[in-house]
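A single protein chain has been omitted from the complex, and every remaining protein chain is retained in its original position.
Chain IDs A, B and C follow the sequence of writing; residue 1 opens each chain.
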């Protein structure tokens, strides 16, 4: 974003967050997506989440690959730096960026094509690295930008706009990341902002890799009858399992919950997630149970949503890398230069 | 392999298989791997498996990527065609080869580096395609050929020869392929041929993608103390779960088993696998249970082996592709040429 | 203001918003003119998104059968208020500006030298159609109706086309006719019809079709006997595979069983796509992939493998604007160097440069024959302009006597007759060794590898053995030189200067040669059609004083190849470069050459 000094006109009545900013300060450029595209709702939810968390926009780095979904970082937080990389390679860019500056909030936006086809390997390795970032897959079962081919998340039996019926097994990002030891595994729906916004907030604050698979229908190529990723089908078979309320560090819990119904999880910065479970026996800290739960519902054609698994203990990328607290990019050269004298000393071993 | 007409001297007493061939006919070139390398034992097991199954060597296509493991197709079945591709891309080559000729037996040999790092995406998609092939990962926790860096299967806490201790989560090919809907998921150990050979046979005959993760120690870079992929460590923590006896179609079952102990699975060609389970409640046709079982034992530091999951029902790649029975590569041009007259007809729509 | 009579020689440009269904109206318009026997050139300028952004369609009516854009617009059909200003500015003096007068026009939108025609399309459609989607769609048919009247298009032809298009949906014919009528009637009632700029029937399109290069290439693949294809979707190559898929579904299904005699794999990425092609080709099938720039970059490791392990493969690179993701819906010819030199190490590929859809068809077949004969990847460099625009081409012909050249493949029988088989031995001195297919005979077994190997296909690190294979590959490239399509040369002995070009620049170059000839500047012409360069290319370059090399890229990539690979002397080559993403027209060529020659004369 180039900038010009132009005072923006802000409605005086707009609510302000802890930083004194309004939601306007978190908006982005004008979307060029199709009217009704799920992805625009996800952008809106991200705007709300960052606004409500009160994170300064310039402390956020937005990253993406290629696809309609990957265009969206242009449509939120226009005053944050962004990196629209090449197809499927955003996880690598995010890893390098994080290595250089651990002080920023990283939010990656990708598509099911970008992450589950060309980018699958890189995605899996970012999970393995437990890179501290929010990773959103805007999942519509198709390659929107290239006009509606099935993606790897297309369900068996789903029909394409042109008539073809998919027969290949879908890759479920939840199951895959659970198998890889992910530390935050969630699913949302672009059509349910009430569920999505707290999920996003929790993912942003989670120290480690937070995957949120967001069902985000493609109105142009995958919103017809017999598509299992349409708005209608998602609404019908959508199964909220664990609702996550996000409570910032300073706030006290105001809503009243029935005892036993709510399970709090404390995040590294003192925020809490209050998990409200649809089913009594569900345990969002047991990855085998989460796996089983997703598979069993999938077999019934149901799409479970919510924060399905969380683990705040596995060390994140920088902890394992044992890097200093200071961003590497900010260390002055004077502290990095080993000096002339040392160079002479080092070279003794080469005599 | 170039050939010269040179009658090979065969020991007259050597046993012959149904085709009248001896095990010599299934051997390969001289290995250039380190003495004691696990991979050589896997080659030996493959020789036995193909010999015992009585498959004509020229009906086998051997494929691999790059690495010490990927060199091994040169060391078995020298009279079969082989394809040593580039690093991590064997699954793609296998997919194309299979598309062209569904009549061959495909055996892919890869390493943990080749399949779980650079080749992860392609590997996952071959699983998803349920490509009809045997896929062996010779897993040693390191990149052998590039001198011992940790691979993505290195366990947390395992120490490298140079002293570094791995702290990154391992990618377990079993868990990952289970999450992707694989139809045959097994683990063996290069040091246990009794278990490995029947697994390989079952994998060869299985119609669909048969993954066998074979623990195959690298004597040069990962066989020291504090390595979790050494011979000693593997022997100690190795946990056979489901033993698979392979019974060819014509044979009758001769060994006697206690009732309830054995569960037969019939393969598409009439062969049977007799599964003998270590634990009563284990069910090798339930992928969630298999997932749970592997994870739980892993948490205890145990490495489960055997045929952990099998599904003979999911259609394989060619079934989904609805291709003719005849290999595509063998269809004469005359049957493929739509002809001049039709070309004229087709072009009417472009007027 | 005088409007010159421009019968059958003018350009219509239609400005709309994408996703509103204007594409079918535009192609209907173009086809109608074509069916009236009048040559046309159609270019679609569309954005890299799915819905809601400006898009244009340009139709050149060209009685002189030119193949390129003229560089002018004579009639603008402005259906997108957002772009009114720039659209109006683009009209040539004496031209027309047709717009939707439902809403009042900004008073600034006026030019003395352009006739503005307002027709209330939206209003008429809103009054006539109830369904909101139909209202949007029919607006397009409405302007078509107006144009029928204004340009004197044969209504019967339009009716015929509609009947064909909606053969299955008769009820739609009705609605369309109604919309046509709305526009038609309004135009006749309010304006002098036809305009001086009009269509008059000719018979210059007999034995021709209107087809895009991707479809033609797909037909070529079908006729070449390709059975395996693998690709990862990328604009502008996607429609090639779409077309192949649909041809196969119709013409390659075994009737008795309904089973497929082909296998098309949508792979997980381009690295896998080319890997699959190599696997299938190794196994004896004809296999191909289609991609564009970023995909070609990703394929480069495997392309080097194919070169060195000597496995056939056919790759269509339908070029778009680079570098990087660039402009996916714009055209360029900037992958020349990356195609020829794809991969590290001493790797050089055979590359074909089709100029139009017709050549896409024939070169597709040729590419498979070359790949099999030479046992190497062959890259067909098309581009978005050729691949996605409909071009007028002579009807495609097929000779049923054609049999694929599968190259030097030993059968089991032949293997039995020979004492030895060495996969990489140059038995015939042409640099091409004999291969075998897997699954046939153990005596033909060998282990393909991208690592160092000797003439027998065995692993080697021996300096001399390694070199032997590498030197043979150079001999093979010499053989390739003699097999690839020769350049098209138009030459008169007494002319000293010339133009060299390739691919989709052909039309603009030919037109500029006519224009320059009119100005007394005669030029010879050579269109290069393949790499490695034939001797005729060398000879032509050496024989001319100044050679203008016309390319649609910034870095003069063909010129770089001509000097380094055809030993052309750089001083005599003058680059004319066009690389803004729009298909080249003759004006930039004429201007550059005129300027240069004038300077030359002045100097």
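Everything that follows uses one rule, which is that contacts are C-beta pairs under 8 Å (C-beta built on N, C-alpha and C of every residue); 3 or more make two chains touch, one makes a residue touch a chain.
Computed from a prediction, not measured in an experiment: that's the story for all the values here.
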item: Chain not shown, its touching partners among those shown; value: A, B, C
item: Sole residue of A:38, A:73 or A:181 that reaches the chain not shown, by the stated touch rule; value: A:73
item: Chain not shown: contacting residue from C:184, C:286, C:559 or C:587; value: C:559
item: Contacting the left-out chain in the complete assembly, out of C:224, C:283 or C:338; value: C:338
item: Omitted-chain contact residue, chosen from C:116, C:136, C:327 or C:409; value: C:327
item: Footprint left on subunit C by the chain that the document does not show; value: 47-48, 293-294, 296-298, 300-301, 304-305, 307-309, 321-330, 332, 334-335, 337-338, 341, 343-348, 449-452, 461, 463-464, 466-467, 470-471, 474, 553-555, 557, 559-561, 563-565, 567-571, 579-582
item: Residue ranges of subunit A at the interface with the undisplayed chain; value: 1-5, 56-59, 61-63, 73-74, 78-86, 89, 91-101, 103-104, 121-122, 124-125, 129, 318, 321-325, 327-331, 333, 335-340, 342-344, 346-347, 350-351
item: In subunit B, positions touching the absent partner; value: 32-35, 66, 68, 71, 86-88, 117-118, 120, 143-147, 149-150, 152, 220
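In the analysis below, only the chains that are shown with their structure count from here on.
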item: Inter-centroid spacing, subunit B versus subunit A (mean Cα positions, whole Å); value: 35
item: Separation of mean Cα positions, subunit C and subunit B [Å, integer]; value: 43
item: Length of the line joining the C-alpha centres of subunit A and subunit C, rounded to whole Å; value: 40
item: Per-residue overlap in subunit C, given as positions that touch at least 2 other chains; value: 268-269
item: Shared-contact residues (touching 2 or more other chains) in subunit A; value: 117-118, 120, 152
